[in-house]
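Below is one structure, written out as structure tokens; comments come after it.
All protein chains but one are shown at their positions in the complex.
Right after this comes chain A.
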Amino acid sequence: MSDLEVRVDRDMCVGSGQCLISAADHFGQDIEGYVELLPDAPTTDLATNEEVQEAVEKCPSGALSWHRPDQI
């Protein structure tokens, strides 16, 4: 069973930075101030990571969501 991943939809992002506040090891902001997944971020056990959970939960725009890698 594959790990849950975080889907990042930059088009929906409004730049609030809530994700960065909650989980600074995973999320940053690109040069325009929109969300980006950090290249060095851990990729396993995300669903049980409380910081990442908080980031996804607090995202105001829905730019962050959980999905299985085999989902479209």
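Quick notes on this one:
In this text, a contact is a pair of C-beta atoms (placed from the backbone, for glycine too) under 8 Å apart; a residue touches a chain by one contact, two chains touch by 3 or more; residues count from 1.
Rule of thumb we're sticking to: contacts and distances are computed from a predicted model.
Only one of "Dehydrogenase E1 component", "ABC3 transporter permease C-terminal domain-containing protein", "Cytochrome P450" or "NADH-quinone oxidoreductase subunit K 1" fits the UniProt record of the hidden chain, and that name is "Cytochrome P450". Residues 14-18, 20-22, 24-25, 29, 31-33, 50-51, 60-61 of chain A touch the missing chain (whole complex, contact as defined above).
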